[in-house]
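One chain of protein is taken out of this complex; the other chains stay put.
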């Protein structure tokens, strides 16, 4: 088991990323949530359900046992079962963010994946941002949040497995983003996704018959920032 | 009759909720108004009509006699007769908010109820946010604000009575929200309504032929936050 | 002639209204301008052309002779000839505002008057906000700003004369508002106009075939705030 100090630091990191999400206006009220996983991948730390940021502190972040799904203290975010399944699907995922950001939600409510219309999108996401399948009535009634997680994982079955960084729209619900780096990085991706969703909506409004970006340009931009031959950014981290 | 102290506290609560409405950008200038009702349901406290927030203080909030509709001091908001009828329609309503928030007004001007397109809506409102019936020319001329209240109450006749918490669009005018909890909670609902209205408009722009949410998902989400088996949020209030 | 003190006070009032316009985000950069007229209606005070707010002070506001159009000091706003014609058209107009606010400009570029779609509009403007006629090539080349003023005045010919308070869209250019009260009031009207223009655009997007408000509701709302039997607001001014 992790020592206390490690979990406390993780709570702090998750707390700060939740504040960052809130201050970035990705959701009003207490909507949205950020989680992270411990190094031994035995514990998930996540925002408590439906509580105001003025009332909570770092140590109120809920620690959930990954195996049993059990937790102590405050109730975890109602989306916790969704997060749990995503962590189990790829061992490199370190943090997950769910928001109700306006334009990403609009695409998910419109039941459409977000097409890759330009380099802003291609620099950050490879291809369209996918949308989960329709859940059956039985799945919704039995355990909506669990089957949402299941549908997210299934959406990447064709490409082998879930990528370690990425974004998806839960159909009729809203966006999830995840990162192999940090909770803050996952929130940054959620900010990017909202901007890409907004640009895509405006693009369709200006030219309803516009097609997706060519594969040439799509790959060029994604791989100039990601993968072995990336040349965007700095080779070494700036302190 | 209520003692002076109680009414003063209610004035303060209403004053602060009006400021909250204003700071939340739900209306420009002095538009919009918040009211609350005393515990004995004999007095409504409401914002004065058309006055600037810099010029008024808590004790300027107007106390209106629920039975006679009479008041002293400043003129109450011109929408006061609408509020009065709503309080009389359900004894559990504690506070009412009217705003001119941009997207909710746009739906009301477009003469359309706001369809339930996703879980953000379903978490907060059960089914479409309704819109009031057309008022007759005679109703408009005789007493527009009174008949607006009457039309709001009538909109819920099919379901027995007005819910104790809810939202509606006054046709060609704008949104009203109300709460069984507090003036602040009613403003929170007005913020939610504006965000839901904005998301719904964008959803239609992305996919003009999108249908409403399935009844399964609609009920699931509304009742996970409301009713006897709600599991969203915390069982106990956090202090 | 006015004494120096009176003109200085007018410069201060115009300067502050220009700052208010700028801080209200009705125009980026140094776009937009506010003017006011002296009590003897011999002098107009207006913002200098194309200068940054950080670089000017109250006494830089340009004093223009109403009869000759001549001024001293800095160049007046290039729209000055438009303002001059408007002041001459109705002796009760005290201040004029021109902005490049986004949605009002969009309607003027779309060559459409802003239809009255709801009570927010009807509370403030009687009927559609009109748009000026097409200017001829000769008028544009000879004196664009003068003929813009002429076209504004002509737009109200059918109803006898220009109202003392109001709003209009200069075709393909942008909005003008004016007030019989003060420069600040004229800016308030410009803020209202922008919000009404934004609501109207969204209304059309939600329901492209929506018609204008019924005459009953239009009159009811305009006259509840304006005219002899107005009951909106306070009878006495609050200090």
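Every chain is named by a letter (A, B and C) in the order it is written, and numbering of its residues begins at 1.
In this text, a contact is a pair of C-beta atoms (placed from the backbone, for glycine too) under 8 Å apart; a residue touches a chain by one contact, two chains touch by 3 or more.
Bear in mind the structure is a predicted one, so any value in this text is a computation, not a measurement.
In terms of the touch definition stated at the top, the absent chain reaches A, C within the entire complex.
Of C:19, C:56, C:89 or C:230, it is C:56 that touches the chain left out of the display.
Only one residue in the set C:66, C:106 or C:230 touches the chain that does not appear here, and it is C:106. Of the listed residues C:23, C:78 or C:161, the one in contact with the hidden chain in the full complex is C:78.
Interface note: of C:164, C:181 or C:204, the residue touching the hidden chain in the full complex is C:204.
Of the residues in chain A, those that touch the hidden partner chain are 117-120, 188, 191-192, 195, 198-200, 202-203, 205-207, 210, 213-214, 216-217, 220-221, 224-225, 231-235, 238-239. The missing chain lies against chain C, touching residues 28-29, 31, 48-52, 55-56, 74-75, 78, 100, 102-103, 105-112, 135, 137, 140-141, 144, 172-174, 201, 204-205.
Following the convention adopted for this analysis, only the chains that are shown with their structure count from here on.
Superposing the C-alpha atoms of chain A onto those of chain B requires a rotation of 90 degrees, given to the nearest 5.
Note on chain placement: the centre of chain A and the centre of chain B lie 33 Å apart, centres being C-alpha means.
Taking the mean of the C-alpha atoms as each chain's centre, chain A and chain C sit 47 Å apart. Within chain B, the positions touching two or more other chains are listed as 205.
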